[in-house]
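In what follows, a single structure is set out as structure tokens and then discussed.
Every protein chain except one is present and positioned as in the full complex.
Moving on to chain A:
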Amino acid sequence: MSKSEQSKAKAPLLEVKGLETSFSIEGKDYNAVDGVSFTVDRGKVVGIVGESGCGKSVMSLSVMQLLPKGIGKIRNGEVLFDGEEIQSFNEKQMNQIRGKDMAMIFQEPMTSLNPVFTIGYQIEEVLHNHFKLSKKEARNKSVQLLSAVGIPRAAKIVDEYPHQLSGGMRQRVMIAMAIACQPKLLIADEPTTALDVTVQAQILELLKDIQTKNDMGIVLITHDLGVVAESCDEVIVMYAGKIVEKTDVESLFTKPKHPYTKLMMGSIPRLEEDTEKLETIKGIVPSLTKMPQVGCRFANRCPKAMPECTEITPQLEENEQGHEVACLLYETSHPKEGVLG
């Protein structure tokens, strides 16, 4: 076995190391994702949570190399997929793995399907892109896929146009497209946000199902902690382009450490409590151009902020076994040399 094959077998499915993705705004580069590292193992679901504008989607687009050309670029860090460094891949090599080895489900089922083609055509397209199949084989496969994602009357729906389907159905079609080539990694960018709750549950169950069948790794991006609790193995909490907490799903819900995580938990409506108002986190995520460069980025919204929070940048370190957090409330997050500013 050659050295590269050895590393391939041992390497996790997706390894992101110190990823920095920047957008250029008026000639200056600003990091939307700032030094994010995590791994996704085969057969695991990793949830990424955070409010809007935290860099979740940008991160997933960076992994797929779908950043808007000319504006967004990966400035630093490595993305290793199946042991291979993919950010050095050219467009052609990326096209070979996009859709085949890594696939993506997009947020908006209403706009993610091309309105001028039938459902069948769009699923067949994925297959034709990566396999040599006859028209008939591709069609049969796409009908199979549609029934696999729980679409009734698949043989008929295959000839229909996106505008004839409901949001939930379209999202299923998107999932069918994403799993058509049995990818090793599936990035689901808020797959349930646009759907109502009952459909949400079905879609999540479906994803879980497919995942166990194919031993696929899933990155589930969401801002819904309920979705996380239901389907993830590990959770990454992101705030303003940085990871603030990283742990397995159980310890996140039983003992959240970062004030941001705690506040997010507090803002979930609970059936058993009869409260007039929901807790909210005051303020908004700072905009890219006004991001504080030193100190904790959550400091100005944090109820437990201390004076040093704006002066010392907390480090993401293991606080307990398998539970990483970046907050100065914890001794582990203080920089080792204690450098100020």
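As a convention for this text, a contact is a pair of C-beta atoms (placed from the backbone, for glycine too) under 8 Å apart; a residue touches a chain by one contact, two chains touch by 3 or more; residues count from 1.
The criterion applied here is as follows: contacts and distances are computed from a predicted model.
Per its UniProt record, the hidden chain corresponds to "Peptide ABC transporter permease" from the list "Anti-sigma factor antagonist", "Innermembrane translocator", "Peptide ABC transporter permease" or "Thiol reductant ABC exporter subunit CydD".
When the missing chain is restored to the complex, the residue among A:13, A:33, A:46 or A:64 that touches it is A:64. Of A:22, A:62, A:107 or A:200, it is A:107 that touches the chain left out of the display. In the complete complex, the hidden chain is touched by one of A:24, A:144 or A:164, namely A:164. Annotation: of A:21, A:62 or A:118, A:118 touches the absent chain (contact as defined above). Against the chain not displayed here, chain A makes contact via residues 64, 66, 69-70, 91-92, 95-100, 103-104, 106-108, 111-118, 125-126, 129-130, 153, 156, 159-161, 163-164, 174, 177.
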